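Each chain you see keeps its place in the complex, though not every chain is here.
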């Protein structure tokens, strides 16, 4: 069986997260290089419609999806507005998952999950494509490295080790405790218009949430509100989210990333 | 060979139909869980850009695509606006295809194709992920069940049998015969702006179609009309469609789902 043959071996999966969209040849070029370098690769699309250059959105996608894959899956991320400049290319091993992409913050979310990452800079030109275009490292640098790692070859081949502390991280806002409770903010708006905050769910589950002058009790799911009504829930990534049942909270509140959200402990909620 | 090894076994294919779009981590999370539960799964994307909560569109996708897959393919559908509420989760066996998703109407189209479906409610928490988020059953309930079925394990494991008659079905409009002919309606507008109706193609192929005060002879294909002109054809799902050659009929007529369409028999057509 396919499964049995791979025990002890890397799984051969390569996931792709890009801002390439679905109307150009860029996604296909990356896939072609991966399969030409390692015919056994299993390519899995995560997300290709990120806004151009949206490094934070890439970090969110990887944070939510990558840890759920089999160990030693290779997650290739090409959201790379600084392609061809001095920014480094990276290969990471973090919590048993492998990552390849630019050192520009796309790995902020996975690095925040801890687990003693190992990082190497991509400097072994012998592994890249023969001619490296300064405007498409996704195809010419990252894809060959992803194939290299997916085929089970050594992370140490790709280039010198770099200190995890030196990796670029997005400047994530940290919630602040004040007289009102815990003051955080909206950090992501998803396709449904749900407002994902940087506020972790309270352990006891009982709290209220304030946004745009509205106070909401923390509910279990979207359908706990009437259709069209605002609702605050603990989202699937463990962070507080504000939603509208059956519609977009972002549209209803005219709110986007950066909006202030306050989490009040139960005793302050009444 | 891959093929030979699977004779008599389920094919291991899992298709995905969702409203998750291409810019968030939700599609990736579902895929990660499936592959972690069953490494031999072959994941095939059907459609991820359905409008949020558009249960009818999900039904259309499954109706058109699912029956064409090898027997015992698992079709996972996550268009689930009522996630975490009392709505049931389902696994179905219908016409040799397996389906997993919410009991909210997404299976209306495949159920209408008959074939004595077997249905079970997803109640075996031992198969789900350890912590089930009330807002993401796609990841925590449906994905593990899809992996379970794709790996060839028993449909009976997932929970108790439920009566097919009890499954939620969308209230599909039925064409009505009257003095004008057969009066139906537009039930879907596709990406090309083609208007898909609920009128089955007449057996003899000869008929005319009325929409928005226009009468059209039933043609063979789009190119039978001049560029920019309206044309009525028998669509690829066997239902009458109104299109514009090289443009959008929905835009040209200002028409959307619900618009009345009348099919006249040949003798009435002149």
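As written, the chain order gives the labels A and B, with residue 1 at the start of each chain.
Convention: a residue touches a chain if its C-beta (ideal position, glycine included) is under 8 Å from a C-beta of that chain, and two chains touch if they have at least 3 such contacts.
This one's a predicted model, so the numbers in the text were calculated from it and none came from an experiment.
Student: Assuming 2 chains are placed, give the number of copies in the entire complex as this structure defines it.
Tutor: 3
One rule holds in what follows: only the chains that are shown with their structure count from here on.
Student: Cα centroid separation between chain A and chain B, in whole Å?
Tutor: That pair's centroid distance is 30 Å.
Student: Could you please specify the touching residues of chain B with respect to chain A in the complex?
Tutor: It comes out as residues 2, 5, 19-29, 31-33, 35-36, 39-40, 43, 45, 52-53, 81-85, 133-136, 139-140.
Student: Which of the residues in chain A end up touching chain B in this complex?
Tutor: Per the touch definition, chain A meets chain B at residues 1-3, 6, 11, 13, 15, 17, 22, 44-51, 57, 60-70, 73, 190-193, 220-224, 233-236, 241, 245-246, 248.
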